[in-house]
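Okay, handing you the structure first.
Every protein chain except one is present and positioned as in the full complex.
Chain lettering (A and B) follows the sequence in which the chains are written, and residue indices restart at 1 in each chain.
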Amino acid sequence: MVGLSLGEKHFIQGGIAQDIRSDGRKRLTYRPINVETGVIPQANGSARIRMGATDVISTVKAELGKPISLQPDKGKVSIYVDCSPTAAPMFEGRGGEELSTELSVALQRSLLGGKSGAGAGIDLSSLVVVEGKICWDLYIDCLVVCSDGNLLDALGAAIKAALSNTGIPRVQVAAGASGDEQPEVDISDEEFLQFDTSDIPVIVTLTKVGRHYIVDATTEEESQMSSAISISVNRKGHICGLTKRGGAGLDPSIVLDMISVAKHVSEQLINKLDSEIAAAEAGDDES
Amino acid sequence: MEFVSPEGLRLDGRRPMEMRQIRAEIGAVAKADGSAVFEMGNTKVIAAVYGPREVQNRTQQINDQALVRCEYSMANFSTGDRMRKPKGDRRSTEISLVIRQTMEACILTHLMPRSQIDIFVQVLQADGGTRSACINAATLALADAGIPMRDLVTSCSSGYLNSTPLLDLNYVEDSAGGPDVTVGFLPKVDKVTLLQMDSKLPIDIFENVMQLAIEGCKAIANYIREIMLENTKQLEYRRGI
Partner (left out) sequence: MAGKPGTTPTTYSPSPTTQKTRKPIFNKDDVDWVRPDGRGFHQCRPAFFRTGAVNAASGSAYAEFGNTKVIVSVFGPRESKKAMMYSDIGRLNCSVSYTTFATLVRGQGSEHKDFSSMLHKSLEGAIILETFPKTTVDVFALVLESGGSDLPVVISCASLALADAGILMHDLVASVSLSCLGKNLVIDPILEEESYQDGGLLITCMPSRYEVTQLTVTGEWSTPKINEVSLSTGIIAYFYPHLEELCCIREWNELHDFV
């Protein structure tokens, strides 16, 4: 996959051990993050995030649907990731499906909380229009345009940015409908409701190379990893989801240490991302 | 339905012979050997080129020329109503084939025997004319990858609605069911390499409609040339020449 010579491998590993990586970053420094919002006008909200050469687009589309009978007071959110073959020739045909599923599941795990809906980054009860009858279904579709490592963090950030960009039309429910009838609704073209995205967690992936962890690994660095842990942390410092990748075993104490490092990193990332999103939104409004 | 108002304006306010705004950008995908974004109004596509490189599947290797492959895919969010499309449906297979044949015809494949060139086009937004936009984006991406070509092939579509030839149909006009002529054109050698039409048209009108599409192709070719010139100047500047 990644063709690296022995010398290059040693260079990457040695750099990480000495806290100066191939591109000059420290172990816990991110690449510059570039946020663009409103890139897909057909969607209710969209954003494009670029971190170095990694480039992802995330869109949010809202459709009216019916809540599931077990949770009448909650809307539905589904997340799908698609790996475009433009990102790498190996994603051609069905080649990207495996990675797409893995990323979709990891994002759902990180952002949507437990089965009961508790701990979800998106407040599902705010999506209900008429309890038990009508709710908004949010479809979050992500596209990987270019991949240079750290896809999960980029996708998580893109979803956060896309949700901040999302406007959900205000719905007027026609009065008088009662009983089992499906009430009639009127969707406003002008009034939009914004999302509160402050509770949406960010995903921090710590890649373990040798004895050290690095954030925001590039493809070359990822090829040298022994294992990686993706932790999603919200503003309160609570863990909202965790996924381990890579086969090598880890001592439980290392896992706990990685979690505390990730928490520390996430604070900076949340602040940085918020200011970038705010800047992108401001620029978007002007143009 | 009225597609051209009595004042001679189309649904989106264009004149019949007016093209949508086009915009192109070279180098949208950092990891690819060549890439480009091409926009025609609301239609937006990304093309990435990988190669020439070693043939992945040895059985497909051709000993006297390069193997050109193409895959067309649409993002889930590209259309107005969200749909999850399975990969490799008939429509995208057909478009992949059309793009592949068009690009193969203008690449100097005999210069790169036993190698493979992959062209991937990804539709981000579809608003009619994705076929043309993909071909234009692929041309730019191939040029960016430095692949030798006979000419810059460009493409544009035209139609015939309300007894008026229309240039560069958008989605609403395209789905009206009228004739839709897509032309692929080599501007320097002045030759047509791709010609497709749905529905029916009298021969004398067809000539006009096709001529209109060819004029569109020429305009796009001029624009693409400008973009590439600009890109080359930038490269020159960065290298300090």
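The rule is simple: a contact is a pair of C-beta atoms (placed from the backbone, for glycine too) under 8 Å apart; a residue touches a chain by one contact, two chains touch by 3 or more.
Note that the coordinates shown come from a computational prediction; the quantities given were computed from them, not determined experimentally.
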item: Omitted chain's touching partners, listed by label; value: A
item: Sole residue of A:Thr101, A:Gln172, A:Gln194 or A:Ser275 that reaches the chain not shown, by the stated touch rule; value: A:Thr101
item: Residues belonging to subunit A that touch the chain removed from view; value: 69-72, 98, 101-102, 105, 109, 112-116, 118-119, 227, 229, 234, 237-252, 255-256, 259-260, 263
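Criterion: only the chains that are shown with their structure count from here on.
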item: Distance between the centres, which are taken as Cα means, of subunit B and subunit A, whole angstrom; value: 32
item: Residue ranges of subunit A in contact with subunit B within the complex; value: 40-43, 46, 52-53, 55, 57, 59, 61, 63, 80, 82, 84-89, 92-94, 97, 139, 141, 143, 145-148
item: Subunit A-touching residues of subunit B, taken from the complex the two chains share; value: 28-32, 35, 42, 46-48, 50, 56, 71, 73, 75-80, 82, 84, 87-88, 118, 120-122, 124-125
